[in-house]
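Shown here is a partial selection of chains from the complex, left in place.
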Amino acid sequence: MRAKLKRIIEDTDTTAGKVFNLFIQFIIILSIISFTIETLPDLSQSTLDFLYIFEVISIAIFSVEYLLRIWVADSKLKYIFSFYGLVDFFAIIPFYVRTSIDLRSIRIFRLLRLFRIFKLFRYSEAINRLQTAFKSIKEELIVFLFASIFLLYVSAVGIYYFEHDAQPEAFSSIFHSMWWAVATFTTVGYGDVYPVTLGGKIFTFIMLMIGLGIIAVPTALIASALTKDNQITIEKNEGD
Amino acid sequence: MRAKLKRIIEDTDTTAGKVFNLFIQFIIILSIISFTIETLPDLSQSTLDFLYIFEVISIAIFSVEYLLRIWVADSKLKYIFSFYGLVDFFAIIPFYVRTSIDLRSIRIFRLLRLFRIFKLFRYSEAINRLQTAFKSIKEELIVFLFASIFLLYVSAVGIYYFEHDAQPEAFSSIFHSMWWAVATFTTVGYGDVYPVTLGGKIFTFIMLMIGLGIIAVPTALIASALTKDNQITIEKNEGD
């Protein structure tokens, strides 16, 4: 019976395995939606009651699933301390342990359980291709990350000197200027802080010309890596 | 005579066919412009009268066209329930049926009729190339879509915890925070909601660094797919 259950729980190729795993995924999504609804203000008591009942049911299902996964695992310890084992554990534990600190937020770990869905739909090839591409440009991406942080810091220092006197509130320190740099170079531009002096505006212009060039690099790197990856695949196919 | 009409209506290679289809496209564009003008506030009665007269004329033309298309179709039912058949139908029906619900908005379906224009100008090859490229990266795009929604949700949850106490109005629930996440990660940044706490700002910075990386992926994917597609074409041409 353990072998049979093992095939249902761990093997998503069989029909029973698919049904079981899709059911668990469905409960996870429902419990995430329920978690999100809970944050709405002014919920009626009946809604809160309903959400609590659903929480108890879903925790019961997750707990049974967790125990079953331990039972069917070849190496129990290996599962418990694996990535998914820990995620499964932290998804149910806040319900049982009520400490002075509110652990309920930990339930958000259930999100990570959703990753199992990729196993189910066999998107692993697409993910593999993306992973290979990212790995091949890892060093360039790290150089780019350093360059970005360097640019953000230099921009923050620069704008601090230009704008500090004109807007002592918004640009009260380099740390405060960093927020401007983040909002500007990601091109989000909320509009809560922006330069008003002539010097600050010209500085922003020059840094943006450089910054947009840097922002263009990661897209280019990924595109190049994916193209390279594709070519090797084409050449392999031609070699067959 | 039916065969002759059929060639005019369905075959855009003949001069008569081109003239007929261009004329219909022209009326569609005029009727869309008229539909848009109607939404302007404070229109004079004479303008409204003019727009109504134009609407009657265009509906008459579209109705005649619809009946002709049914008449010349080899399989009448097949046309009626085809994509374009249904679009043609819904473009005229709101005029004839006046129910309690205002169906006039359905007229916007006329927009879909404009797609026939691509047939006319033989851009099908360019569209084919784009379609082939998109199909070859369908799986990666779905993975990317999941990753985006995941990122948006996680960001909304995070910012909710950081900003809820400081801005209970703007971040009153995770649903409300989702709006911030959408405006931020698309880099639109309207500026109606933005973090004010230090934690929220640092969280925004970290999530944006990850998020912009994810946003870079679809461009890279499409670029790679189009390059791959081109290469196969080059190699084919060289083989000839």
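Going by the order they are written in, the chains are A and B; count residues from 1 in each one.
By our rule, a contact is a pair of C-beta atoms (placed from the backbone, for glycine too) under 8 Å apart; a residue touches a chain by one contact, two chains touch by 3 or more.
No experiment lies behind these values; they were computed from the predicted model shown.
The complex in this file is a homo-oligomer whose displayed part has 2 chains and whose full count of copies is 4.
We take it that only the chains that are shown with their structure count from here on.
A rotation of 90 degrees, rounded to a multiple of 5, brings the CA atoms of chain A into register with those of chain B.
Chain B makes touch with chain A in their complex at residues 139-140, 142-143, 150, 153-154, 157, 160-161, 168, 172-175, 184, 187-191, 194, 201, 204-205, 208-209, 212-213, 216-217, 219-221, 223-224, 227-228, 231-232. Remark: chain A residues 32, 36, 39-41, 105, 108, 111, 114, 118, 123, 125-127, 129-130, 141, 145, 148, 178-179, 182-183, 186-192, 215, 218-223, 225-227, 229-231, 234 touch chain B in the complex.
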